[in-house]
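Working notes, structure below.
Just one protein chain is left out here, and the rest sit where they should.
By letter and in written order, the chains are A and B; residue numbering begins at 1 in each of them.
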Amino acid sequence: MTLELQGISRAIGDEVWIHPTDLRLLPGTMNVLLGPTRAGKTTLMRLMAGLDAPTSGSILWNGADVTGVRVQDRGVAMVYQQFINYPSMSVYDNIASPLRLQGVPRAQVDSRVRQTAEMMRLTPMLERRPLELSGGQQQRTALARALVKGAGLVMLDEPLANLDYKLREELRAEIPRIFSESGAIFVYATTEPEEALLLGGNTATLWEGRITQFGPTPEVYRAPRDATTARVFSDPPMNFAQAVIRNGRARLGEAEWDVPGLPDGTYQAGFRANHLRLSGGAPGALALPARLRASEVTGAESYLHLDHSGDRWIALVDGVHRPEPGQALTVWLDPAHVYLFGSDGLLARPAPYAQAA
Amino acid sequence: MDKPLNNRAWLLVLPVLLLVAFSAVIPLMTVVNYSVQDTFGNNQFFWNGLDWFREVLGSDRIRAALGRQILFSAIILAIEIPLGIFVALNMPKRGFWASLCLVLMALPLLIPWNVVGTIWQVFGRVDIGLLGRALAAMGFDYNYVNDPVDAWVTIIVMDVWHWTSLVALLCYAGLQSIPDAYYQAARIDQASRWSVFRYIELPKMSGVLLIAVLLRFMDSFMIYTEPFVLTGGGPGNATTFLSIDLVKTAIGQFDLGPAAAFSLIYFLVILLISWVFYTVMTAQKETL
Partner (left out) sequence: MAGITLDDLAHSYLPTPRSQADYALKPMTMTWRDGGAYALLGSSGCGKTTLLNIISGLLTPSRGRVLFGDRDVTRLPTADRNIAQVFQFPVVYDTMTVRQNLAFPLRNRGVPAAQIAARVDAIARMIGMETQLDRRARGLTADAKQKISLGRGMVRQDVNAILFDEPLTVIDPHMKWELRTQLKALHREFGHTMIYVTHDQTEALTFADEVVVMSEGRVVQAGTPQSLFDRPEHTFVGYFIGSPGMNLLPARIDGAQAIVAGTSVPLDGLYAPAQGQIGIRPDAVRLAEGGPGLPFHAARIEDVGRHRIVRGQVAGQPFNVTVPEGGTIPAAPDRVILDPARVGVFVDDWRVEPQGRAA
């Protein structure tokens, strides 16, 4: 089972929602679509499912062209942000409904419903109605309904967005397990980089209707191809600053380091919040003067919102720090953690630490 | 959100298209046919050009009916829309009383037009009607059969009684869609009752209000059954609205040609005014 998009695009009137896109999803993979609201995640999913027809391009399922095929005949399942279940049916009947529509024999329905319920930990609730369940259980029912069909392609459109933080954390840990048991192609849309990382698998970063990069999740995270991907895949947002390169030396404010082999010019240096330190650390670390705008303590760590001559940065440092806003301080940055992007936004030099990993 | 494309869906629309063709398009074409021909009986027709249209547009009687019609619709809208909003605002939001209100309000909408006319005809009679006798007992010289003003008042009150619930129910649906947080925020902001209406309720109701105004305009502009049953267009021609006049022309005098021309002009007038309403109100909605 493979799903292949060939030059798929979608436009409504003059407005382009999805620019021509090629994508190949392999059997038994988890594929995360990561991007902010309105980046095109839902539109792309609807194209994959066959709910919308592409303006151009074609969709291949196991090599066969299914571009015009109705969604009912595609064998796809979809789970939405809202918990969509039949309110008047019991959980059991909800899960059984897609099988009954397919005309599966009664005995087989029963065993498949019970098996799926067991996997989703819904067995004790089978006789209840969805509205008597908690949000997490309702969404698990919706997930079970999607999985029981045995669809080859399961789409999840921000399925955890309406759940409490802790429940989200639990289901996030469960979804990879469920997924590996089902063997289908999963497509999972989210706005949160952390969710993408926790789900693992592959990630496609989306920005303004374009897939900016697609690959194994940790690889996209550590080796972004351009500044846009890096920005989409960082939470807290990636810190940026201008860096000037002369004769193999890069200069960021007062700090300098070696960048052998890069042509002279102006670059954008990018680095993540957790790579800024309040103390020296590694030899050769850059000392960067900054002014504190605000600080937030999360218990074991602190977020420092900084101003570095106009650039707004966030540093995530260990321990509890509550400096006064407006205070000047020095943050340290190991050059091994710095990405350099050219003026066209493309990655000019990867962060050396990510290459080593 | 846009919908999936599937050309087979047109097949499902086909029965409706056929139905509309038989019930609307074909009769309309017959009317168009009559409007440009004359006959002296024997089912023999000959071409008459636009003469009937000229005659209808030049008729003082029809102009007077049109004037009455516009006045009537204007009064109806001026009463029913604000009253409907007012009723909707004062209906309970949920619980037993809300359900009870909804049922009571829906009742007048369920009564057939001619029955409404008959109810009020009896209700208003001076000899046996509850309303007529009560007014007479209070010393009012009320008689809708003889007095044009009384006839008008009776028809308007009847229409308000019959149709205000429709406006109220539509507005009520619009009000129900406003989340509680808005009212709470307004209380915290110390907004006056008027501000709450002007800045929260009215904007949220504007969509359904547009529908209510359109429906009430079209319907009141075409009113026939109730005044026909109640007053038969009288006294004199005082309550002869366009459709009553039209029926008199077509059935009473059997002037098929002028009646057909009249119908077409009538149809175009309604279309035009509805379109103006729609355009003005959608533009208004943007700036409300």
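The working rule: a residue touches a chain if its C-beta (ideal position, glycine included) is under 8 Å from a C-beta of that chain, and two chains touch if they have at least 3 such contacts.
Quantities reported herein were computed from a predicted structural model and do not represent experimental measurements.
Engineer: Which listed residue, B:I200, B:V247 or B:V269, touches the chain dropped from view?
Structural biologist: B:I200
Engineer: In the complete assembly, which of A:L26, A:L101, A:A287 or A:V320 touches the absent chain?
Structural biologist: Hidden-chain contact among the options goes to A:V320.
Engineer: Hey, which of B:L107, B:A137 or B:A181 is the one touching the hidden chain?
Structural biologist: That would be B:A181, which touches the missing chain.
Engineer: For the chain left off this view, which of A:D164, A:E181 or A:D264 is in contact with it?
Structural biologist: A:D164
Engineer: What is the set of chain B residues that contact the non-displayed chain in the whole complex?
Structural biologist: Considering the whole complex, chain B reaches the absent chain at 179, 181-182, 184-185, 187-192, 195, 199-200, 203, 287-288.
Engineer: What is the set of chain A residues that contact the non-displayed chain in the whole complex?
Structural biologist: Touch set of chain A with respect to the missing chain: 36-37, 134-135, 164-167, 169, 173, 176, 191-194, 197-198, 200, 217-218, 221, 235-237, 272, 274, 293-294, 296-300, 303, 305, 314, 316, 320, 325, 353, 357.
The rule we apply is simple: only the chains that are shown with their structure count from here on.
Engineer: Distance between chain A and chain B based on Cα centroids, please, to the nearest Å.
Structural biologist: Using C-alpha averages as centres, the distance is 55 Å.
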